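Apart from one protein chain that is not included, each protein chain of the complex appears where it belongs.
Showing subunit A:
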Amino acid sequence: MASDVVIVGAGIVGAACARALAVSGLRVTVLERGAAASGTSAKGEGNLLVSDKGPGAELDLAVYAASLWPALVAELADELGPAFPELEYERKGGLVVATTEAGSAPLLAFAASQRTAGIDARPVALGTALELEPWLNPAITAAVHYPDDAQVQPVIATEALLASARNHGAIVRTGVEVTGATRDATGRIVGVTTTDGDVAAGAVLIAAGPWSGEVARAFGVSLPVRPRRGMVLVTTRMPHRVFHKVYDGDYFGATQSSDAALQTSSVVESTAAGTVLLGSSREQVGFDDRLRVDVIREVAAKALRLFPFLADASIMRTYGGFRPFMPDHLPVIGEDHRAAGLWHASGHEGAGIGLSLATAEMLVARMRGEAAPLDAAPFGLDRPTLAPHLEEAA
């Protein structure tokens, strides 16, 4: 039986799209070459952030996504029942601090610009910051509180979205690698070839995160998505002493930069399990997954600038992942103007967990020819900022 949509990739973006499309009544097949939630979705912190984005299309998408999460979490809990692990969704809020005199003014100016875009970004005095985070280094120079930042356990969220998609008729096949496209006489893509037979489909959606460029190439088109590596350190369990997502204002510079060299900025947060996660680094080193001690050393040193008490906490694990990086810092959501029948949902860099739900809603509307909840043009593959990179990758 043919599917209406084949989705390549069972990470959180593929899972969210699969669920939304299946709920809308379409027949969906998800093909994943590894295991579900085994790539980028399993390697991050589960950030649902509005605080790290400046005014613009990505922030609009993040605000929309933030509005979708609470209802989705409730729906999934209802649908999947108590036997399914909790998504650990928590609207814990973010606290962004500057650790240098020079960093103070840019942080406050950034927050002011976000407020014009409707973001609840509250500059707080040192005393308030220390009430929010009693263990914070009192030597900080500025702090902004973002009550709308939230967190979710990204692997459980992905599995829950897939389980719900299955409940709505979607088929999820893991260990199946997509190797190319099948086309009709007009050249329109009408399915995929895989390591386990062909799958016919009305539309094919690439949601393979940093590997999306590779899949697109197998389909004969270019997509300028590149891996941007990040490392996270995990402590042993400890009493709860970090209450928000706390990060250094450096983070904006790192997320918005295209520099290929190593950048680290400090992100510290607790998980429901009682561990503390320390992030994060950004490097463009391809899919090289070798440990680099200098990188994790710098992550550790910067975390201590925020929370000196962590010096005696133990690191028991580190993991690295690859963010799907787009040269103009925006995801691609929508049809491929060069190949009829082909769609994209990738390039979310470090924001894919949060943006997945909004991406799925945008995509369903586009595929069904309905009005999209947000202007789709900024996320189009044919946007002007991407044009030079498409040529480059072609």
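The working rule: a contact is a pair of C-beta atoms (placed from the backbone, for glycine too) under 8 Å apart; a residue touches a chain by one contact, two chains touch by 3 or more; residues count from 1.
The rule is simple: contacts and distances are computed from a predicted model.
Colleague: Name the absent chain as its UniProt record does, using one of the following: "Protein nirF", "FAD/NAD(P)-binding oxidoreductase", "Sugar ABC transporter permease" or "Pimeloyl-CoA dehydrogenase small subunit".
Modeller: Options "Protein nirF", "FAD/NAD(P)-binding oxidoreductase", "Sugar ABC transporter permease" or "Pimeloyl-CoA dehydrogenase small subunit" considered; the missing chain's recorded name is "FAD/NAD(P)-binding oxidoreductase".
Colleague: Just to verify: which one of A:6, A:22 or A:37 makes contact with the chain not shown?
Modeller: A:37
Colleague: In the full complex, which of A:166, A:241 or A:338 touches the chain missing from this view?
Modeller: In the full complex, the listed residue that touches the missing chain is A:166.
Colleague: Touching the hidden chain in the complete assembly: which of A:24, A:113, A:174 or A:193 does that?
Modeller: A:174
Colleague: Which residue, A:278, A:332 or A:365, contacts the hidden chain when the whole complex is considered?
Modeller: Checking each option in A:278, A:332 or A:365, the one touching the absent chain turns out to be A:278.
Colleague: Just checking the interface: what residues of subunit A touch the absent partner chain?
Modeller: Touch set of subunit A with respect to the missing chain: 33-38, 42, 80, 83-85, 153, 155-156, 158-159, 162-163, 166, 172, 174-175, 177, 233, 235-237, 250, 253, 259, 261-264, 273, 278, 290-298, 300-301, 303-304, 310-320.
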